[in-house]
Structures are given as C-alpha cells and as structure tokens.
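A single protein chain has been omitted; all remaining protein chains appear in their positions.
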Amino acid sequence: MPKRTMTLNLTDAEMGALERLSVRKDLTKTAVIRQALRLYQTVDSRIEKGEKLLFENDATKEKAELMLL
Amino acid sequence: MTRSVSHIYLLEVATGVGVEAELRDCIEEAQLIDWQTKWQPILIAAIKDLSRRGVARAQWPQSWHWDWRAKIAQMEGLIAFKGFSVICADVTQGLMRVDLNGLGRAPGQEGKPLVYVDYLEVAPWNRMDMGQTPRYKGVGTALLSAAVALSVEEDFRGRIGLHSLPQADRFYRDRCNMIDLGPDSGVQGLRYFEMTPEQARIFLKEEDEV
Partner (left out) sequence: MRLERSKKWWLARARLEADTTIGAGLLARDPEPEEDLEPSVTTAVEETRIAFGRFIRLMRRRRGVSVEQLATEADLDARELLIIEDDVHYLPEPRTVFRLALTFRVSQQLLMQLAGLAVACDPQLRREAVRFAARSEPVQRLTPEQNAALEAFVAVLSQQDPKKVT
C-alpha cells in the first residue's frame, strides 16, 4: 500500500503524551497518530450527522457529553 | 484506491480438491451486485421455506437480513473501516467489514487497539445450515485470517475481536483458540471473542501443519 510522508512537529508535552500513549496502547508512535486520526474522523462524521458523543459513568450511570468542535 | 489481492485456496467440498480464489482488501460494486442478485434470492427463498415449515426463528440462517449495500455506504470515506471479499470462479463467496477503532477487553489486552470484525458473512451456498452440502469451505477462515493479518500490518499485533453468530461459537473458541469473554448483554447476548497477539502468531504461522 503506497504511503505518503509527513513531518510532525510536536511540543515536549505533546511528544510526552504520544510516548505514554504508545506504551499504554502497545503501539508505535506512528501507529498512535494514525489511530488517533481514524478515531477523530469516525467521531467527527457521526457528530456531523447529528449524533452526540457521551461518556457514561459505569457506577452512577450518569452521562456527560464530550464537547467537540 | 489501490487494492491488494492475495491468491488463496478454498476447498471445493464436492471434489475434495483445492481451488484458486482471491482474497481482496476491498468490497466493490461487483461484490454488491453478487450479494444482491446471487446471495439474496437464495436467502429469501430459504427463509420462506423455513417459515412455511414452521422452523423456529432461532434456527434460521442468522445473518439473512443483512444489507451489505447499507454497510458499505456507512463506511464511505472513513479510514477506520475496511472491507474484504473472497472471490472464486468470478463469484463473491464471502464478505467482511472491520472497524479499526476497536479496543481490547480481554485480560492483559484492555484498552489496546484491535481489529474488530463488524460483519462477516459467507455466501448462502457455502453455508452448512441451509440443508445442503456447501460448495466451498475456507471462505470464513480466509476472511478471519485477513482480519488478523490487517491487525499485524497496523501494528495491533494481530489482536482481533468479534461477536460470534451463535452457530460459530465453537469454531472461534476451539478451532481458533480465541478467548471467550462470554455473552455480551449489550449486543443481543452474542458471545464476544478476542484473539491475543500470541494466539494470532499461532493462527498465522507459516508452517504447513496446523
């Protein structure tokens, strides 16, 4: 599958977050970024259709909306 | 969109012979036409017959009302979803849609990304539950292998997850050695299975012996 290259400039904090996610998710940093892109696009397309993204507290069953622009 | 074609083999049940087939990492119009004009008429006829013979619904082929055109339309333009198809003798033998947003639930895999199998269906003439000898075996397994291979390619280490159609529970548990996480109340009580990286490694391993 042909791939295109992009250079990503990240702050220290961003790189730190990326590295921690990479460890937690057992993914390379590149794979984390690609995964984030997939998730972002999926969520965005559903919000565009009028759906809402909610978090639910398992214990209390309270729901809170994730505000995405 | 570039598509990849893997040359695979299916078992032709009538002759016991291996036949060449293609595993493609896409579902195109030709596959949807096959689904509509070749799969659907057989499924509808079978359902009518089962209904007339008074067979309980629980025993009907369980994915008979799936609309593959709708499933493909839903994933239009979204990079998180991928379609796969198996073609043999120029006819679509099986279809699968996967979601790369899935996260693991099995012990040790919690929160780790996996390839989730949204839908996997083989053509009605390849099914065991329609009262006739199936034409080809290996279609479902080929699609499952594709999901695992994709997971490896995407750095998910071969992790996959799926909700099993009830007739296939034993296959995933005993043949594929997937972890059975039990009935999922959020998904109509279907059993949820996951394959760990280690199980995936064994599943895909290249030796001739299984």
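As written, the chains take the letters A and B, and residue 1 is the first residue of each chain.
Here, a contact is a pair of C-beta atoms (placed from the backbone, for glycine too) under 8 Å apart; a residue touches a chain by one contact, two chains touch by 3 or more.
None of the values given here were measured: they were computed from a predicted structure.
J.: Would you mind listing the shown chains in contact with the chain that isn't displayed?
T.: B
J.: Of the listed residues B:150, B:179 or B:195, which contacts the missing chain in the full complex?
T.: Candidates B:150, B:179 or B:195; residue touching the omitted chain: B:150.
J.: In the complete assembly, which of B:128, B:181 or B:202 touches the absent chain?
T.: Final answer for the missing-chain contact: B:128.
J.: What is the set of chain B residues that contact the non-displayed chain in the whole complex?
T.: 4-11, 18, 23, 25, 44, 47-48, 51-52, 54, 56-57, 61-67, 70, 117-122, 127-129, 136-146, 149-150, 153, 162-165, 167-168, 170-171, 175, 187-188, 190, 206, 208-210
As a working rule, only the chains that are shown with their structure count from here on.
J.: Using the touch definition up top, name the residues of chain B that touch chain A in the complex.
T.: 2, 4, 77-80, 100-101, 111-113, 154-157
J.: Could you please specify the touching residues of chain A with respect to chain B in the complex?
T.: Interface residues on chain A, with respect to chain B: 1-2, 24-28, 30-31, 34-35, 37-39, 41-42, 45.
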